[in-house]
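Complex shown without one protein chain; remaining protein chains in place.
In order of appearance the chains are A and B, and numbering begins at 1 in each one.
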Amino acid sequence: MGDISYLLPLLFVGVGAVVLMLLSYTKSLSISSIAKIALGFLVLAFISNVYYFGELHKVYPYENVFFGMIVSDTYSVYFNSILLVGAIATILIGWDYFRPDRRFTGEFFSLLLFSTFGMMLLVQSAELLSAFIALEIASLSLYVMIGFQTDNIRRVEASYRYLVLGSLSGVLFLFGTALIYASTKTTFLGNIGVELLPQTGKDISLAIGGATLILITFLFKISAFPFQNWTIDVYDGSPLPVSAYMASTFKVAVFAFMLRFVAMDLGYIKDYWDGLLMGVIILTLAYGTFLALAQNNLKRMLASSSIVHTGYLLIAFVSIDIIGESASSSIIYYLIAYFLSAMGAFGLISYISSSDKLRLTYEDFKGFSHVRPYMSAMLSIFMLSLAGLPGTIGFIGKFYIFSGAIEAGYTVLATSAILATFISIYYYFKLIALMYFYPSPILSNVPPLKGLPPIFIGFIAIAVLWGGIGNTFIAFFPSIDFLIDVAKLSHRSLFLQ
Amino acid sequence: MSAQLVLSLSVVLILALGVPVLFLLSSKLGPQESTKNSKNIPYESGITHCVGGCDNRFSVKFYLVAILFVLFDVEIVFMFPWAVRVRELGYFGLFEMFAFIALLVLGLIYIYRSGALKWQ
Partner (left out) sequence: MSNSITAYMFLAMLLLSIGFLGVISRKNIFVIYMSIELMLNAVNLMFVALSRYNDLMSGQIIAMCIIAVATAEAGIFLSLIVVLYRRKKSLDSDIFNTLSQKEAL
């Protein structure tokens, strides 16, 4: 197969988005059949993507058309798989949330596919401008998805808030690109690093400023400390499946691009950031923990705890130039762990509230295990994994990050993170305790366990447990070791010629 | 325990306590509410008394069509660089431009189907 086989995943998602856009006003198509078409395109893309999974390669498809702006390597295949699973999961867990609501039309699924397309393009882009365009495709679709129910003022306000701050950070990204362009006369990822080598004897202060501005955009998108205030409000204001989508996939895509950028080009500049990033991490952990402790609403608690998880991820990000391959593989593994646990938790809560669209607080879950024992078991698994208890995938993810940080000599960061983990047990276990240790159930009108979403969420719960203990049961079935090996391989593929 | 470790741990604890206090103060320290009504009009320092009626409402359809016009209008910027090099690019450039316009036409079909162009 030629170059086209490397672009098939992108093509399927893009074509699917356009087809759904054109189909969205066909009267005879119900919303569930449109969702099925969207799922079909995503599954096709996933299959064509998995074909190259774990194979060491780096190709610039159609170099005479795209001029090396798009790259396909082991790294991008790995991240595309996560993003596609995220999009599929969003449709599946939102199945009962979208269907009864007449306001979700076919355009919503088209936007979901456009957003996924943008994120995949971001993972595959090998140039700063194409990265910016991909970032904007992904976020512009997200702004509309958040404010899709225009009759609900909370949605529109969340969308507006995200739009203003998001476009501001987009401008900073462009400004950074302009400074790098001024300093190196190029915007291609491989070439920037060559221009910045100390041997050239050039003054690289402009490039440092530019790269720092791009770092700020990156910190904004993953909601690290000084730029975290939007997160809770926006997640809270958006529909639950969209919050799940934002929390899991967007962070993955942005991290993927930044890791590629830093690994390929900014080796010399990253030293200037170390002090800055250490401060950012400690503040992110502290402030995220404080916010999570203060929340009473479950959705807001999950949003605040996602800030804390950003802090853990950044620890591995700092140590990347010291322990290299193992740092980036621990980031990738933690992203998968967080992705599964958050997707499961958000999905289950959106399923529980799908019939009456109430905002769930801790109090609502008193005695929940007596009405819905299986649901409380699944919710407990996700909370345990988010808190990082042994036996779940979250523990392995945290273990790799903390041991990597200690190996790289960042004891301070590791200790702060462990402290934050200890405190986090409080707000995660509060929910479990309320579910099991109160006699009388408060929440009524919970949909029973049937249909597509609970099956899928149960599947995620099994995956969370499998990631924690899988290897001890069946030796040759793909599990943690396999994922880690492929993650290391993808890190290596960044430096292929 | 190294000194740095103690320092950073205390930073975590102090921030967890100190940030909420700053948070409560922020409404006192932040931007103050503007009492002047003139800050909310489109031309802050210009036209206050316009000739004729300036407060008659337009139908929201005008805004919709204007936004759609801007979106399609600006896509022309991609045709200028192509037009400058059209001979050198040859059939490759021609094909790319047709692909680009085809995408725009797909967008137009979507707008037509969604009924945004109907004037009722």
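Following the convention adopted for this analysis, a contact is a pair of C-beta atoms (placed from the backbone, for glycine too) under 8 Å apart; a residue touches a chain by one contact, two chains touch by 3 or more.
Since the structure is predicted, the reported quantities are computational estimates derived from the model, not experimental observations.
Shown chains touched by the missing chain in the whole complex: A, B. Only one residue in the set A:Glu157, A:Glu195 or A:Glu407 touches the chain that does not appear here, and it is A:Glu157. Among A:Gln199, A:Asn296 or A:Gln497, only A:Asn296 touches the chain left out of the display. From the options A:Asp233, A:Glu325 or A:Glu407, the residue with contact to the chain not on display is A:Asp233. The chain not shown here is touched by just one of A:Ser167, A:Thr212 or A:Ser403, and that residue is A:Ser167.
When the omitted chain is restored, the residue from A:Leu129, A:Leu360 or A:Ile484 that touches it is A:Leu129. Summarising the interface, chain A meets the missing chain with residues 129, 132-133, 136, 140, 143-144, 147, 150, 153-154, 156-161, 163-164, 167-168, 170-171, 174-175, 177-178, 181-182, 185-187, 232-233, 236-237, 294-297, 300. Although one chain is not displayed, chain B still touches it through residues 23, 31, 33-34, 39-40, 42, 60, 63-64, 66-67, 70-71, 74-75, 77-78, 80-81.
The definition used in the following text is that only the chains that are shown with their structure count from here on.
Chain A and chain B have Cα centroids separated by 24 Å.
Here chain A touches chain B in the complex through residues 18, 21-22, 24-25, 282-283, 285-287, 289-290, 293-294, 411-413, 415-416, 419-420, going by the rule given at the top. Against chain A, in their complex, chain B makes its touches with residues 2, 4-5, 8-9, 11-13, 15-16, 19-20, 103, 106, 109-110, 113-115.
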